[in-house]
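To start, I am sharing the structure in question, which I have written as structure tokens.
One protein chain omitted, others in place.
Chain nomenclature is as follows: A, B, C, D and E, assigned in order of appearance, with residue numbering initiated at 1 for each chain independently.
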Amino acid sequence: MAVDSGALHVLREVSTATVTSILLKKGIRNVWMRGPKPLRAGERRIVGPAFTLRFVPMREDLATPASWASPNSTRAAVEAMPEGCVAVVDAMGVADAGIFGDILCARMKRRGAAALVTDGVVRDVTGVLSTDLPVWCAGVAAPASVAGLTFVGWQQPVGCGGVAVFPEDIVVIDDDGAVVIPAGLLDEVIDKGPKQEREETWIMKQVMNDAQLPGLYPMDAETRARYDAESGTN
Amino acid sequence: MAVDSGALHVLREVSTATVTSILLKKGIRNVWMRGPKPLRAGERRIVGPAFTLRFVPMREDLATPASWASPNSTRAAVEAMPEGCVAVVDAMGVADAGIFGDILCARMKRRGAAALVTDGVVRDVTGVLSTDLPVWCAGVAAPASVAGLTFVGWQQPVGCGGVAVFPEDIVVIDDDGAVVIPAGLLDEVIDKGPKQEREETWIMKQVMNDAQLPGLYPMDAETRARYDAESGTN
Amino acid sequence: MAVDSGALHVLREVSTATVTSILLKKGIRNVWMRGPKPLRAGERRIVGPAFTLRFVPMREDLATPASWASPNSTRAAVEAMPEGCVAVVDAMGVADAGIFGDILCARMKRRGAAALVTDGVVRDVTGVLSTDLPVWCAGVAAPASVAGLTFVGWQQPVGCGGVAVFPEDIVVIDDDGAVVIPAGLLDEVIDKGPKQEREETWIMKQVMNDAQLPGLYPMDAETRARYDAESGTN
Amino acid sequence: MAVDSGALHVLREVSTATVTSILLKKGIRNVWMRGPKPLRAGERRIVGPAFTLRFVPMREDLATPASWASPNSTRAAVEAMPEGCVAVVDAMGVADAGIFGDILCARMKRRGAAALVTDGVVRDVTGVLSTDLPVWCAGVAAPASVAGLTFVGWQQPVGCGGVAVFPEDIVVIDDDGAVVIPAGLLDEVIDKGPKQEREETWIMKQVMNDAQLPGLYPMDAETRARYDAESGTN
Amino acid sequence: MAVDSGALHVLREVSTATVTSILLKKGIRNVWMRGPKPLRAGERRIVGPAFTLRFVPMREDLATPASWASPNSTRAAVEAMPEGCVAVVDAMGVADAGIFGDILCARMKRRGAAALVTDGVVRDVTGVLSTDLPVWCAGVAAPASVAGLTFVGWQQPVGCGGVAVFPEDIVVIDDDGAVVIPAGLLDEVIDKGPKQEREETWIMKQVMNDAQLPGLYPMDAETRARYDAESGTN
Partner (left out) sequence: MAVDSGALHVLREVSTATVTSILLKKGIRNVWMRGPKPLRAGERRIVGPAFTLRFVPMREDLATPASWASPNSTRAAVEAMPEGCVAVVDAMGVADAGIFGDILCARMKRRGAAALVTDGVVRDVTGVLSTDLPVWCAGVAAPASVAGLTFVGWQQPVGCGGVAVFPEDIVVIDDDGAVVIPAGLLDEVIDKGPKQEREETWIMKQVMNDAQLPGLYPMDAETRARYDAESGTN
């Protein structure tokens, strides 16, 4: 699925909090990944199609530095990443083996990857930060991936932080973390997202003017009429 | 129980570390909430009576955006908060559904709530920070409360971070986290707290002058005599 | 075992990520402590022999403020620390009782301890930070150690963050956390560490010049020949 | 809400597995309590309205043997239990303090309580088993409730094993554990449950005759036609 | 890889404890799956090639009863299982959604599957037990798989209970749980396993005759000489 750049542009104005609210009204609750947090404070919101990578647990005969030269390696996966993708790495929440270090992150940045998201951790954190690749991860650890993980492939369905992610799902990440938008619900989010953001901005203004919450948030009929009038929505 | 403002004033000079030490000497060990951390670094110490809120787990027919308009909603609870209270929210440690976002925090701030403490997480963290409401929580998540929680009421006994909190218990929060002072032990803490703070300041000065720890901390009889003489305590 | 200062000097140029890679090639995977993180951002790398301390769980008749005056106390342990040591404290991962506060950290600093590493937490964090003692810990809590732990001795084998640490093992700590170098493998790390750091610097330069990863990292024969030529290694 | 005995009678023929399937088709996924397991193998299925009890964490000044004589005690709660109820006890998953022992279970049995369900544990397990009260719990521990819990009341909404339970919800328990049927969905379960049980019995018969699964389970149109014909459902 | 039946026959005499010991001497430590336990006591040892199935987390638009009729369903996977295989199901340790119930287990049994191993749980446990399919799982839960899991495929590399399992790896299961033998190490296990079992039987006989452990287990040179003589090994 190719996502047109207009859609991505609109989504950049919609917070992950708003995305989850819209999906919840459609009965979809499990889209926020548990674990990934911004490695650097103050990253701006990023949106892109998911490029998935998958690890299984370490087995000592497979998870070795030698495996890094295999055709089915993380190195090959990085070279397959298209510009603008968000790499989503299923590390099964393993927190004591860094999936990527500074060199792979630097290469991802050179290839134009938009961000790295994982329920695992990175290593060589000082170097990773210096690459300027936006990273959402569950922390930092010194050991290499092969100390705890075996890489098995890319662009397969994965679980990341308790959420199912399929290749080409849309991923939105900001200070509240990383969420997935199922392809079939993308239009819904693009349609409702900006509207909801505008409403919440207006509601906040009322709160700053000492309005009480009941009837305001969520809006009752009277408040909505006032909002429609003031905002020229209707 | 109304707490007089003098008591709150004294407690603002007593660290949570000192509060727990005094209570422990009375056999009370379980008063520090596991989970709540300051959302923003460098918050000053805050003291106030607890105003409790309680969630139970999400059930899909109850935990819906529609429930936000119910008379028994978080919105109504916020409107019931008295000035100066510390809102203590029992979210059962659920970390993947934000109990409050920027709008509720803004309203709390307008109503004069002193702080928000929870073993859960908040959402829309950028907005929450912009309200300047002091928040001690266990992290951040994009989904709304109803993605994982059902709100059931306020001013009931709650468990927050493994600690029992009753309405009107005194809550003290600083960089070390949040502690509860049982009402019956408030006088003890007010009596002993400032003394212990002064002693530790004096001990620290000795350490900076290369005094050894044994006999100094805790003070033996000789050291105490010297302390009493120097500080004019006796 | 006395570690000569030249060895420590060399190790200060070798990241914990590199240390773990070298040890992994020798079949040693479990050397990175789960839990300890730098309390203050931007600490420089620290290297030193381990000085171990050990706690067992709290029992109310033993873990009391009175125990702090015992000859077998944390205070006595601090006084036994040699200059340059890295104190490694086995707190069994207990996160709701601070092993040390500002006074003990200040004394450690005065005695010349290089750093404090623990899978537990510290208390009175503002005070601890003011002592300038480098601390790698699993967080912060207000209660004193005796609220959850009983101190039993020092310079015994311990488990810290899932890693066995023996007195006089070499500990290296940086932004990626804390790792142990078994004595028998120290020469290996000193021999291979600086080489690997130089290679990775060269590889990073190639990446910044848009080199692809396969064949580069790890180096294949052709790349290695080029590296040897350029770096004059051979 | 009074549940008529006919409804309970029907539900006794419907497994908890079937109940969850029917509710899931209505979008209700979170009704199975994590933790409670039958203390004794081979208990028959039990159905009854929930009678809830609630604990918060232990605080040493409140959770004492003396509290057992308070009017707001577990003892008083037991005396308030109506015949046929299923006691659902929110112990916050605490596994190191037994909520009830043999004496309270014996009294529950005498009062006609149908069963005890908890995400906590019981104590004096030999004695509890001798009372013949059916118990679904998360295990066994020697310490009394007050070692880890403070009792705060009964017939309030509770969370048990990650599930919201309201007084008078219908609870069904069998070898697969304990599930809650929200009142508003009781008719749905009574209507669909026995039908689904009959269908699955028929499907199992086909499997034993070596039928393949696709098309059979779930039934496609052709299979359903055959089922309707054979079972005279239509 | 086809495993000849002679190899399987030999392995049935080698305990999982012995398998892990032999692999450990080759540096392979991570082969025992955390979670799977025999559902029924007293199962005999089972050996067979792995047939893997893989789930990712539930997403409400994908994990539905309707998905059971998809060509890529658990039903289709069961129909693809060869006789004698051990089905290894990666359920990511999810304990509140049963991967299989009685009908799928019955069909597996009819198709000649040797056993079902999972780090997840089964549902309809009474029915599952009645099928006589040997099951090693992490427990029991009433909800269907789609309450918590999305099925994505079979015969891919999986992680089960923290262990990497590849299609056609050999799986051995007994009362101590389930272990994987990497294909490349099968000959080693077949060669060493029966020998080690014989030695341990002899050692046990010595212990029953009151022999002391040092020198006996492991055998020192003298003991080994005696063993060789008595057992005619040499």
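Note that a residue touches a chain if its C-beta (ideal position, glycine included) is under 8 Å from a C-beta of that chain, and two chains touch if they have at least 3 such contacts.
Quick caveat: nothing in here was measured; it's all calculated off a predicted structure.
The chain not displayed here makes contact, within the full complex, with C, D, E. The residue touching the chain not shown here, chosen from E:Thr20, E:Thr74, E:Thr131 or E:Thr150, is E:Thr20. Of the candidate positions C:Ser21, C:Thr150, C:Gln206 or C:Thr223, contact with the hidden chain is made by C:Thr150.
Summary of contacts with the chain left out: across D:Lys25, D:Arg45 or D:Arg107, the touching residue is D:Arg107.
With the whole complex as reference, residues 27-31, 56-63, 92, 150, 152-153, 156-159, 162-165, 180, 182, 184-185 of chain C touch the missing chain. Summarising the interface, chain D meets the missing chain with residues 58, 65, 68-69, 71, 73, 75-76, 78-79, 95-96, 98, 101-104, 106-107, 110, 123-127, 139-144, 146-148.
Seen from chain E, the chain kept out of the figure touches residues 15-17, 19-21, 24-25, 29, 31-32, 34, 37, 162, 174-177, 179, 200, 203-204, 207-208, 210, 212-214, 217-218, 220.
Going forward, only the chains that are shown with their structure count from here on.
The minimum number of touch steps linking chain A to chain D comes to 2. For the self-contact between chain A and chain C, the two sides draw on mostly distinct residue numbers; the shared fraction is below half.
The innermost chain, defined by the distance from its C-alpha mean to the mean of all protein C-alpha atoms, is A.
When the CA atoms of chain A are superposed on chain B, the rotation angle comes to 120 degrees (nearest 5). Taking each chain's centre as the mean of its C-alpha atoms, chain C lies 38 Å from chain E. A straight line joining the Cα centres of chain C and chain D is 49 Å long. The set of chain C residues that touch two or more partner chains is empty. According to the touch criterion at the top of this document, the contacting chain pairs are A-B, A-C, A-E, B-C, B-D, D-E.
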